[in-house]
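Accompanying notes for the structure given below.
One protein chain is absent from this view; the other protein chains keep their places.
Up next is chain A:
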């Protein structure tokens, strides 16, 4: 996972609350055997509508999603985060995230920044007046800047740290690699091995 300290990109207003993971990525896409290449699956049903925000310039190339409250509810599918990242999103702003979605975001290097609903409304207004306005999400100072507006966001310390350090679950565990190797050295000889195969 890459280290992230700050990200700047085009803001995309998604004026909906309760965006569940089935809207983010419909179930039919879950049959795939890959964990990348889900960009076409993101908001697949909504994108059939030419009026949908991601079908409009200059939002097509957006990378900071500004959504209503309760983002990422519903099924726990990690694919929802993969689809957002594959499309090009680096951050999602919302006044409330579903717990599992928030957890999955941290694990996969997507910033889920919790912003007051009143500030979300202000950002939406700026994006209305200046479509294509850039948004900067700064993990160091925990602030979001859009045009002249700078507001704070919340993210828990652990998630912020792992994003700053670029640590996924596995690299976190591998920091204990010495302990794992030590443990392996003490495993009894009678424990079974699958290789070489005995039949």
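The rule we apply is simple: contacts are C-beta pairs under 8 Å (C-beta built on N, C-alpha and C of every residue); 3 or more make two chains touch, one makes a residue touch a chain; residues count from 1.
Assume contacts and distances are computed from a predicted model.
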| item | value |
| --- | --- |
| Choices "3-isopropylmalate dehydratase large subunit", "Electron transfer flavoprotein subunit beta", "Ion-translocating oxidoreductase complex subunit C" or "Recombination protein RecR" - which one is the UniProt name of the chain not shown | "3-isopropylmalate dehydratase large subunit" |
| Option touching the unshown chain, where A:39, A:78, A:147 or A:165 are the choices | A:78 |
| Residue touching the undisplayed chain, where the options are A:49, A:99, A:156 or A:169 | A:169 |
| For chain A, residues in touch with the removed chain | 31, 33-36, 78, 107, 168-170, 173-174, 176, 179-180, 183-184, 187-195, 197-199 |
